[in-house]
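Heads up, one of the protein chains got dropped from this complex, but the rest are sitting where they should.
By letter and in written order, the chains are A, B and C; residue numbering begins at 1 in each of them.
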Amino acid sequence: MKIDTMIRHFREAYRGVRRNAWMSFAAISAVAVTLFIFGIFLVFAFNIRYMTHELDKQVAIRASLVPQLTPQQQDELLKNIKALPKVKEAKLVPKEQGLKIMKEAWGEDGEEFFAGLEGDKNPFPDVIEVQPKDPQQTEELAKELDNFPNGIERVDYGEAVTDRLLNFSGWVRNVVLIFGLGLATLAAFLISNTIKLTIIARRQEIEIMRLVGASNWFIRWPFFIEGAFIGVVGAIVPTTLVLVLYQAALTSLGAGEQYAILKLMPMLSLGINVSLSIFALGAAIGMLGSMISVRRFLKI
Amino acid sequence: MKIDTMIRHFREAYRGVRRNAWMSFAAISAVAVTLFIFGIFLVFAFNIRYMTHELDKQVAIRASLVPQLTPQQQDELLKNIKALPKVKEAKLVPKEQGLKIMKEAWGEDGEEFFAGLEGDKNPFPDVIEVQPKDPQQTEELAKELDNFPNGIERVDYGEAVTDRLLNFSGWVRNVVLIFGLGLATLAAFLISNTIKLTIIARRQEIEIMRLVGASNWFIRWPFFIEGAFIGVVGAIVPTTLVLVLYQAALTSLGAGEQYAILKLMPMLSLGINVSLSIFALGAAIGMLGSMISVRRFLKI
Amino acid sequence: MIEMHDVWKVYDNGVEALRGINVKIDRGEFVYIVGPSGAGKSTFIKLMYREEKPTHGVVLINGVNVKRVRDWKIPHVRRKIGVVFQDFKLLNMTAYDNVAFALEAIETPRRKIRPRVEEVLELVGLSDRMFAYPSQLSGGEQQRVAIARAIVNNPSFLIADEPTGNLDPENSWDIMYLLEEINKRGTTIVMATHNKEIVNTLRQRVIAIEQGIIVRDEEGGEYGYED
Partner (left out) sequence: MIEMHDVWKVYDNGVEALRGINVKIDRGEFVYIVGPSGAGKSTFIKLMYREEKPTHGVVLINGVNVKRVRDWKIPHVRRKIGVVFQDFKLLNMTAYDNVAFALEAIETPRRKIRPRVEEVLELVGLSDRMFAYPSQLSGGEQQRVAIARAIVNNPSFLIADEPTGNLDPENSWDIMYLLEEINKRGTTIVMATHNKEIVNTLRQRVIAIEQGIIVRDEEGGEYGYED
């Protein structure tokens, strides 16, 4: 295509947007809302994938010990556990540390609330934390520990958290996907209708172009550009918003980085992934919208 | 207006919706999304108003007593407090009850976790709950109690909760209002553009009607009905959804009804308020949309 | 009766389409409006059915000053006037429906619509083509439907802007005989035309407009204008 022609197409597309300024605005807004929701979804999706990956690495089994054990018995137990073939590492977490974590979790009030629970009154059990060699074997190993002759009161492992996380993410994904698909369709139809209005407004010009023998693509191009324009412009605000919100989340949850469950994906890799996805979807919605209207309303 | 004419207007409005089926669908969806958000907002707004109202009624001051007090001293203190002019009622809540509430809040694990805290080990203080005569005087009364000669360790009152609730609700209200206003404008423009398409599709009929002397309202009515139809149909799904979700919330939070903070508005009064508001807003958006397009595109 | 007193029409783009028109058309007259392209014939017609407002001057339809009529009353003024165009302007429905549409639009009681539509389609000679669609009708037949629609409401005036412009000579003559017949039944007819043959054969009052001015107004005149 010649440069002149290209410039002309862009000019015509711009005229189309201008002419139906309000309708274009509505379409851009719809695209923006759609992409915003899609963006939030992407942030969750990426992070959940990231987190489960991280969790896999850190998965640990917590074996609560019966209170009556002496330190010697505890050490022996620990040695036995370390000797198991599936175990990579094991360590003793005394009940004092359990109380400390709980106090911290309660924040300001915790100090007062749990006052007087030190020493003998401490309701927490001593715990042995076990790291399996292969995260996939966590469950088997947990069962082995549960069947351990004596000394172990109860065995917990990440099961609940991981499962709940995956369950929840599956559920959220489905809801968001359905909702998002609905919105995307809506946005595409809005775009197609915006372009339909442009086509109606230009029907005389189009008729003349056909008459004088303009090529089909010469007639179609401005409408495709218009659709893509609406889609891409509609992507700017939600991308910015999603990234700003994510940065805010990272900052405010920054303290949580010590805890595996809150280990969020770093800004850079998430930002690139999410922005590219949002813009790609915006352009796709725009193209789809143009295609619908060009097919249905542009008789060539 | 004659019945015949009325029927005709509705038929024409229906034809308009049918003819731009997709665009009408898009407009209805946009209205539905808008009204859904608006509905959720209303649920919050109504409940927050309801809750603050309920809280006002129940506002209470909790005076924690120093642990060393004998039952006699406690009774005397209670009597003194009851004698204060601003006090409506006061009662003693022994520390056993405090522990019970805490256990319940922790659910299943609570029993085990707080095991061994009964009796002497109980870390909770005894508390006197004071009800002021006038909720407005809560703060003053709390200060009075704080300056009480002896026996009172600490004085708490609903201040934090109420303030946070109101702060949060103000913030949510603003965000939702701005977002909702944007969406409502979007929806109105979508409707106006749907009707613009109908007007374009009918321009010949309109021209003929003008020529043969049809009254202005005869020409306009079908478009208004079309707009109102889109608005009202767009209200059905979000109303249903909001009410169903609210019922679910009521059921699942039902246990919480004992606690003032979770005392939700009953279904019936909320349902009527919210449905009426949603439908009214839907019709208003529809009318606004029709008005815009009839004014701008219907030359009479 | 239609009267115009010193009527000017200046379009938004500054074109002076009419420049001081004075004219009086009585009940039952048959008037040709002739003149070169761009003379202002269509503008003259549009002022009569209040499609355009005069920039200056007074247009009276049956004694009513059209410019002073409130917006919502304009439709009532239009009901006294039937209009016919060169391009028929029929809707894509049967001849019957096209005519009935006009009666429905002015909220005629339902039971009165059918007999009146049949009567008027009979008058224009389309009794046997009542349920044909425009695409199944010849140009002449389409114009008859348009005329039936214009007169179904018994207007005092029938205004036509080049009604034979799209028709072959034969059909043109048929339409002219029909208009003559309608005129004889008492309807005032005003018709803008380029058709020299018709004007010179079917002699009537001729008003010639040139550059927005009436240059000739002659009972039983010929087609033609200065220069």
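Note that a residue touches a chain if its C-beta (ideal position, glycine included) is under 8 Å from a C-beta of that chain, and two chains touch if they have at least 3 such contacts.
In this text, all values refer to a predicted model and were calculated from it rather than measured experimentally.
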| item | value |
| --- | --- |
| Contacts of the hidden chain among displayed chains | A, C |
| Sites on chain A contacted by the missing partner chain, in the whole complex | 2, 4-5, 8, 204-205, 207-218, 300 |
| Touching residues (missing chain, whole complex) on chain C | 11, 13, 15, 35-38, 86, 133, 135-140, 162, 165-171, 194, 196-197 |
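As a working rule, only the chains that are shown with their structure count from here on.
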| item | value |
| --- | --- |
| From chain A, the most remote chain by mean C-alpha position | C |
| CA centroid of chain A to CA centroid of chain B, Å | 28 |
| Separation of mean Cα positions, chain C and chain B [Å, integer] | 62 |
| Multi-chain contact residues (two or more partners), chain C | none |
| Where chain A touches two or more other chains, by residue | none |
